[in-house]
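Left out: one protein chain. Kept in place: all the others.
Up next is chain A:
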């Protein structure tokens, strides 16, 4: 479906700077129906790689072949047509403020030259699919982040693309919304058999929905393969680091130590304790209910002497606070 062959992408030097090499010889194959994750730190070249696929950037060297066509050889008109079959969604949604939800989703269909009646029908279907039928006449400024991304997805799917490119599509969303957006993408993948390419810096996203992945560093792909095998046997140092990032979540619910409750106003005492006795605290929960009821629950773990100090300071010497 997508073949990237020995692609180099450089940006010319600007006001006295040196030439920027964003991609330094990337070769990658993405098959039809894959959910392909690309991870890497900021500046690794992920966005640049993604933008090659729909011709927003052209390679300096090498070739990018999508659906049998070499993107850089296409004439402007052909490129525009090819792009209608490649949807794209963005971290910051990039919706049109001046258009309603319905009109935003209609945009790619207008561009494709569909008659009004068909546009209307198709938009209704799409909004129904992403669960936004009720908000059809709202403006983007009236929507939550998750809803905006749903509009973005509906818009990207309007022309029934074969490929959907996602550039950090969930990075601006909270974990719950992220999960619901990923769920939606998964369903769409299953229903439409679409090829998904998604960039992320969160390994949890890759683990949740991708079947294949690539790890990028300094404009190169350092490791690529099935998600399952990379997670079980990461080869490169960078990949190991990424895989490790996921571990804390499995160790998150430890039960050692003791939980103490204190008024929110005493939070600064914790800092003092941490400094003086080198005690580690982790916040379990907190509530802001009203002046009197505000409280903070923290878990303390340490030697008996340290625990003694904690009780001394926080509870005036008694065991229970």
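Observations, loosely collected:
What we mean here is this: a contact is a pair of C-beta atoms (placed from the backbone, for glycine too) under 8 Å apart; a residue touches a chain by one contact, two chains touch by 3 or more; residues count from 1.
By our rule, contacts and distances are computed from a predicted model.
Not shown: a single chain whose UniProt protein name, out of "Ion-translocating oxidoreductase complex subunit C", "D-methionine transport system permease protein", "Butyryl-CoA dehydrogenase" or "RsbT antagonist protein RsbS", is "D-methionine transport system permease protein". From the options A:5, A:94 or A:220, the residue with contact to the unseen chain in the full assembly is A:94. Checked against the hidden chain, the listed residues A:86, A:127 or A:243 yield one contact partner: A:86. Summarising the interface, chain A meets the missing chain with residues 54, 56, 80-84, 86, 88, 90, 92, 94-99, 107-108, 110-112, 139-141, 155-156, 159, 165.
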